[in-house]
Each structure stands twice: as C-alpha cells, then as structure tokens.
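Take a look at the following structure, please.
For this view, one protein chain was removed and the others were kept in their places.
Moving on to chain A:
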C-alpha cells in the first residue's frame, strides 16, 4: 500500500476511534458539536449520492429533514411513541413523502429539477406552518417530560442522542458503501462519469435515479429527527431551513469533492473548522464560505479530495473493483 493511502486510512481510523471514544472525554458543548457534525455528514453523504452519482441536483433536500423533524415530533409528543422508534418512523414517513415528490420533480431535469425541488420544499414548509398541533407558523417546543424520555439527565440525553447520531452515520456510511460496491453502484459510478455512455452500456438510468432518491429519503428524515432531539423544538423556518440543510450541505460536498466517498467527510470537517473559528466574524463568515467554495471550484472542480487525489494514488475508502487475475 502506498504511504499516502496508508496515511489517509490511518487518519480515517483515528477519526472513527475519536467518534467512539469522544463521549468519555468531551464536554457537553463538544458532544453537541460532534453530534451535529455526524448529522450534517449524513446529509452531505446523501446529497453527494444524489448529485454526485445520480445527477439529481436537488436544492430541496431540506424538505425531507423537515418532514423527519415534524414526523418525529408528532410520533413522540402527539402520539406518545417511544423516542427511538419515533426516529425510525420519521425515516419511514420521509420515505413515503419521497414517492409523490419524486413523481413530481422527476418530470424535470437539470436546473428545472433543482428549482422544482426547492419549490416543493418551500411548499411543504408553508404547509407545516398550517399544522396547529405543531404550533403553526411559530412552531412548538418539546415538553420537558418528553425531553426526559431520551435521557433523564442532561449528560445522559446528550450521550443518547450522540450514539443515535453515531448509529445513523454508521448505517448511512456502511449501507451507501455497500450500495456503491454493488452492481447498482458500478452503474451509478458510470452515470457519474458519463450519463449517456452509461445508458448505452445498459445502465437503467431511470431505475438508478429512483433508487437513489428513495435511498436518501429515510436517512434525511432520521437525521431531521436527531437534529430535532438536539434542538428540542420544531418550527417551519428552522426545521425546513434551506440554509442549514441544503445550502451548507451543497457547500460541504462541493468543497470536499462531489462524486467521491471521501469528499463529504473532508467537506464536513472543513465546514466545521471554518464555522467554529470564523463564527465571530458574523456575516463575513458566510462571505468567506462563499469565496472558499468558488476558489476551490476554480482550482479543482472535484474539490479538496480532487486536489489531494493528485498526490494520493487511490481511494481511501475503496468502492471500485479490481480484476481477479
């Protein structure tokens, strides 16, 4: 194994060890940040699968995060369902919503699909604001009794939500890795490189797109549920936030490297570093984010991982196939 690949893989293993050991030594603030990191990484991996492989450049990802958030809140607070089961059910509801949304936006392509997905998300946000049981347009906080259902004390709650986010990230990572290693994944990777060429060798482009869209929806919904467990309230502009759950995610994937497994991981780390160190600069922090993303695209359209790939002679997380002989 080449030294640069070995180094990269050791860094990845160190990252996993950090995530497993973190609850033992991190402060509550550190736990909260790392939980948020894992949730955003799941969102980034999912957007990357859609935009980077299946050419579904959606700007409406926040719709499914919001649906997950509201579904979780509804099952837990309104129906009294167990909080962990509510997270799973939030994923199911998100999947169910994905079917009609897909039917609508898959009639469109490229930029029209992007705008269409955004319109659908904004419409769902406005619809959520009409739900009086969820506090209407101003939203609703979670009653303390329900907050205690996923942790009697604050440290317990932080730890439980942390492990839930860790489990979701592990599930998203391993299942998406398996998907990309499978027959379908080989077709998706071919689509990423040349869509018309992929169709010509028999890749069913329509089926691949449908599969990807339905694949990401439950993960987005469950991430929305975990984010709600941290924020302890639902409100249309926050739960369906285009800035937090779509714009930042696009930034993460673009600077990390779209169409690669490593890109979203690198992008999420860079995003958190920028946000934590430059947050005090107020609006300048957003301007710097924009300038960095434009700069990275101009230098290397495949993002930071594309730049690193010039020196690293292989993938850190291999999804490709090698000949047997």
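In the analysis below, a residue touches a chain if its C-beta (ideal position, glycine included) is under 8 Å from a C-beta of that chain, and two chains touch if they have at least 3 such contacts; residues count from 1.
Basically, contacts and distances are computed from a predicted model.
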item	value
Chain left out of the displayed complex - its UniProt protein name, from "Thiol reductant ABC exporter subunit CydC", "NADH-quinone oxidoreductase subunit N", "ABC transporter ATP-binding protein" or "Methionine biosynthesis protein MetW"	"ABC transporter ATP-binding protein"
Touching the absent chain when the full complex is considered, from A:203, A:234 or A:265	A:203
Options A:157, A:192 or A:209, residue touching the unrepresented chain	A:192
Sole contact to the chain not displayed, among A:29, A:183 or A:310	A:183
Chain A residues touching the omitted chain (full complex)	183, 186-187, 189-190, 192-194, 196-206, 259, 320-325
